[in-house]
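Removed from the display is one protein chain of the complex; every other protein chain stays in position.
Coming up: subunit A.
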């Protein structure tokens, strides 16, 4: 029961304002601006309570989006909805920016009318929305087309229309993972988890039914019992322990619950098939070993060793290590064996960039930081060293075992479909304390 939805630019000017319920007054718009956007101290909580009204906000670039309610709503639902709104807008007009929002405000209001009704979220699937909310102006559709849209939107499979034809049946599967890590200076893992998703692009004819298999522990164990008594983990085939996962609406959940198999009729084009989270047996692609020495009050020495920890044949990319410097840094001298390092004053950090790095390698950076004496007695609270990277494997051990396509009516079989699978492991919040 969202009461209203507002979009602001970075100055706090209202770009979009849509109120769904009477309990939200016009002053709510100003309340959020005054108490959150223009707040003296930065508001870090995404949920703010002002005068018995809850404001949920997210920020994309310089754009603020806030959902308002006076009721006790499911906060996760509200955020999910807002992210969905962003997705929808992106698929309609690309990047979310003040310019784009101003140019498309009519469209946005139309979308908002459609996807939220009296504060209750409705169908937010882009594919469906695009069938009846178009950007091409008014084009009178034939009766048949209209009937088809109606039957699709109200029918059982709302996400795919009939009669799609491709000359080449192709399937792209991306496994995208974000590794999050917090490590102590001694190399002890304090917390680590992987948030992953499977993104699919399907260009298939007809109404194909797909079956997707992964190396999920439960499935593998069930299988292993059937064939051997051996523990599947020890049998050499790695399994992944999935903590929790969620699926696109096309996945038949009843089948997943009974047989633990993922079967679905895919929407046409790109969509996110599933999302999951793992916390066990994560292979950390990089290790950062910091060494900080304070030499007197005006000097400091920092040495950072970076080790790659994956197969030698693979290449890590876009590696960037960010080493925070004290607030009274007056000068930095740097030596690094690989890549480029630079002191960025605007961020109060040394940024060390390496384009490529193979597995099982080691490199290091040493820095000499000069400090200016200040009159504050406050000690510098050493923030952790953070890093970014991209590696061509899934750090959780997630594996696609198969993806089968069945289309009974049309004449093509599983073998005729060209399938592409790709693994990408990226850094989430990957930090090491120093």
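Everything that follows uses one rule, which is that a contact is a pair of C-beta atoms (placed from the backbone, for glycine too) under 8 Å apart; a residue touches a chain by one contact, two chains touch by 3 or more; residues count from 1.
In this text, contacts and distances are computed from a predicted model.
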**Study point:** Chain not present in the shown complex, as UniProt names it (candidates "Trafficking protein particle complex 5", "AP-2 complex subunit alpha", "Cell division cycle-associated protein 4 isoform X3" or "Nuclear transcription factor Y subunit beta")
**Key:** "AP-2 complex subunit alpha"
**Study point:** Identified contact with the non-displayed chain, of A:144, A:257 or A:375
**Key:** A:375
Check your understanding: Touching the left-out chain: which of A:100, A:348, A:364 or A:388?
Key -> A:348
Practice item. Looking beyond the chains shown, say which of A:17, A:48 or A:328 touches the absent one. Key: A:328
Practice item. For the chain that got dropped from the picture, name the residues of subunit A it touches. Key: 10, 40, 42, 62, 327-331, 345-348, 370, 372-376
